[in-house]
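Written below as C-alpha cells is the structure these notes are about.
One protein chain is absent from this view; the other protein chains keep their places.
To keep things simple, chains are lettered A and B as they appear, and every chain counts its residues starting from 1.
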Amino acid sequence: MNLDDLAELAEGYRAKEAGNAYEARVCMAASCQSSGAPAVLTALTQALGEGEGETGCKVKGVGCMGLCSAGPLVAIAPQGADLMGSTLYRDVKPEDAADIMASVGGAPLERLRCPTDQPFFARQRRIVLENSGIIDPDSCKGYVAVGGYAALVQALGEMTPAEVLREVTASGLRGRGGGGYPAGLKWSTVAKVPGDQKYVICNADEGDPGAFMDRAVLESDPHRVLEGMAIAAYAIGASKGYLYVRAEYPLAVERLTTAIRKAKRSGFLGARIAETSFSFEVEIRLGAGAFVCGEETALMASIEGNRGQPRPRPPYPAESGLWGCPTLINNVETFANIAPIIRNGGDWFAAIGTEKSKGTKVFALAGTIANTGLIEVPMGTRLRDIIEAIGGGIPGGKAFKAVQTGGPSGGCIPETHLDIPVDYDSLKTLGTIMGSGGMIVMDETADMVDVARYFMEFCMTESCGKCIPCRAGTQQMHALLDSIARGRGTRQDLALLEELCEVVQATSLCGLGQTAPNPVLSTLKYFREEYEAKLSGT
Amino acid sequence: MNDTHLSHDPLTPLPNPPPPGGREPDTAGATRIRVATAWLDGCSGCHMSFLDMDERLVDLAQQLDIVYSPLVDAKVLPDQVDVGILEGAISSEDDLRHAQEFRKHCKLLISLGDCAVNGNVPAMRNPFKLEAVLDHAFRETATTQPQIPTVGVPPLFRQVRPVHACVAVDVFVPGCPPPADAIFYVLTELIEGRTPDPSKVTRFGA
Partner (left out) sequence: MPPANPQANVRVVTLTIDGQDLSARADETIIEVCRENQIPIPSLCYLDGLSIWGACRLCLVELEGQNRLFAACSTRVAEGMRITTQTERLRRYRRTIVELLFAERSHICSVCVSNNHCELQTLAQKCGVDHVRIPYRQARYQMDSSHELFRLDHNRCILCTRCVRVCDEIEGAHTWDVMGRGSDCQVITDLAQPWGESETCTGCGKCVQVCPTGALVKQGTSAGEMVKDKHFLPILARRRHAP
C-alpha cells in the first residue's frame, strides 16, 4: 500500500458519508459520559429515526471536545467541518434531542447554544487534538478518512528510519510526560544501540491529580497514538510495543483494544504493515493503580511482571530497558504528535512554539476556573491567557490566587508570575515544571499549606517504599505539614521541613521522591507568610 | 504540649555555648565548674556509670563541684549551674518540669545515656496505649493488691520523649549506659574548654 492507495481508501470512506449533509456529534469521552452523554446519544438517534432520515443527518459518538464543564456536549457539524465550523450545544439533556434534530440545517437552537467563537475555542491550536471530538474513536475507517495512517504509510514507503529520526529531531519535540527530554535524541539513541530485540512503550499511566490529557487523547483518537508508536518502532527497529494504561481508565482501555484490533485487521499493525516487510505488534498492559509506575523503570518492572519499583539509572531504558533490551518509552501525547510531524515535516512543527519548546501542549484545566476541560495551546502562550481568556477566569467573583502545574511533582505559581510564557524552561525558573499538563487553578480562599499537605500525602501514599529518603522522608514531611496546618507546628518544625525537602530532593532514587518536595518548596517560596501565620508560639 | 515538635532549631547544630571550662583562675585558686545531675525516667545506670569513673572522680572533684544530684545531699537546684546532666527520658509531668528547670538554670545541658537521647527502654511503651500499659503492669501481672497507683506519683504522658524533644540540649552522650570513659572524656573536654564529640567514644546501645 502506498500513499495513493491510502488516499483512495480515505476518499472512499468519505464518499460513503457524503450522503449525510450533517453529523450530530455527541461527546462520548469519560467526562461527558459521566454527565449523561450516552442517554443523549440514544435520544438523538431516536429523534433522528422519527424524523425519517430526511434531515440527511447522522448521529455519531465522538471524543472530547474540550469544554468538559459544559457537558454533555453535542456538535451539529456540516459534513467534514471541524469544531469551529459546527454549532455546539452545551448541557444537553435527552429531552432536548427532538429540538436539536429539528434545528439541523435551520436556525440554531439558541437556548442550548455554546458559541465556538469564544476564546476557549478560538485561542486554541489543535494538533494533538485535531481529530478529537470530530471522529468516532472506535472507527478505524473514520481515522483513515481524515488522513489517519498516512504518516505511517509515508514513513514505511518513502522514508528510511534515519529520515524519520531526522524529522523528529528537526521538529524539536520534547517528551510530553513531564521531563521534556528531546524526543529525537531519545529515539536516535535507541536506534543506535545494537540489539535484535527492541521495544516501544507508550506510557499511559497518567496519575497526577487533576490531569486527564492522556485519557482524553486515548478515548478520542486512539489510532493516532498507535500510529505514532508504529512510526517510532520503524525508526528505532522495534517489532513489539506495549501500551501501559492504568486500569482506572476503562473506557480508554476499551477503545484502545478496539483500535488495536481494527488497526491489525486493516493492516496498520501486526505482521507486514501496509504490505511492507515491517511488523509491529502492540499489547496493552494494565497498571494496578500505582503512581510510581509512571516512572519509566518502575513501569518496565511492572510490564515484566515484577513489583513496580524504580531502579537506578543508568543504565537508561535506551540501553537496557524491558527485559534488558533497548527500549523507547514515551508518553501518550508525545506519540500523538508524531503523525503530524511526519506528515507536515519537522520544520513545520518547529515553527510552532518557542525557541526551546516546540509545538503545542495539551492542558487539563481544573480547580476553581470557569471553563474546566481540555485545551491545546502553542508553547509559549502566556499563563494569564490560558487562565483568564481560555479558562474564563475565576467564577463567583473571587480573586485568583495560584495555579498548580505539574501535579505532585510541580509547584504553585502566584498572580505576580502569570505573565510568563508556558514552556519547559520558564516554568522551571519558577520552581515548578510543565509536567504532563495538569493545571489546577485556585482562588483566594485556597489554603496553601493545605495544598502542600494534600500533595505530600499523595506522594507519601504513592511512595513505593524502596529508597529511604522518599519512603521515610515523605512520611515525616507530611507529619510536619499536618502539624503546621493544624496550628501546632513550631518554627523548628518549619526548619526541619525545609531541611527534609532538600535531602529528599537531592537523594531520592527516582523522580517521584526527587520532586515530592516541590509543592512545599514552591508554596514556601511564594506563600511563606501563610506557613508563618500558622506556627504556634512555642 | 505537642508530641512532635523540637525545641531547638534542627537546621543548624546548636551554636556551641561557651564551654564552661578554661576560664581565668581567680585569686583564690581555680574556679570549679558547677555541675548538676538528675535522673528522669531511667534506671540510674548512667549515674552508676558516672561512679564507675572510680579514682578519676577524685581528680575531677578538684575541678568540678556537684551542686545538685541524686548522688549528693543538696536538695535544691542552684540558680546558676554551669553543666546540667540529665539521665532518663521524659515520661511524666515531673520529668518535664525537671528538664525545664535544668534548662533554665544550666548554661550547658547534657543528655546522658540512651533514655535521655532517644527514649530507649522507657519509650518502648509508646506504640501501646498508656492505659493498656498501666493495666498490664499493675493489674494483669500483679500477684498482690492489683491497683494502678494514683497518689504521690506524677501523671504519665501518653508518649515518652527524649529530652531534646522538650528542651534544647547541647551535648548528647548516647549509650546504655555510656561507658565511664566516655563520661570522663566529655567532662575533661569541657573542663579544658573544648566542645566534646562523644560519637568518638560512645554510641546508641553502647
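Rule of thumb we're sticking to: a residue touches a chain if its C-beta (ideal position, glycine included) is under 8 Å from a C-beta of that chain, and two chains touch if they have at least 3 such contacts.
Remember, predicted model here, so these are calculated numbers, not experimental data.
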Candidate in contact with the missing chain, chosen from A:L9, A:L251, A:A472 or A:L535: A:A472
Among B:A123, B:V167 or B:I183, residue touching the chain not depicted: B:A123
Absent chain, residues of chain A that touch it: 290, 307, 311-312, 314, 460-469, 471-476, 479, 496, 499-500, 503, 506-509
Contacts of chain B with the absent chain, listed as residue ranges: 3-6, 10, 111, 114, 117-121, 123-124, 126-128, 159, 162, 164-165, 169, 172-174, 176, 197-199, 203-206
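Heads up, the rule we're going with is that only the chains that are shown with their structure count from here on.
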Geometric centre distance via CA averages, chain B-chain A, whole Å: 59
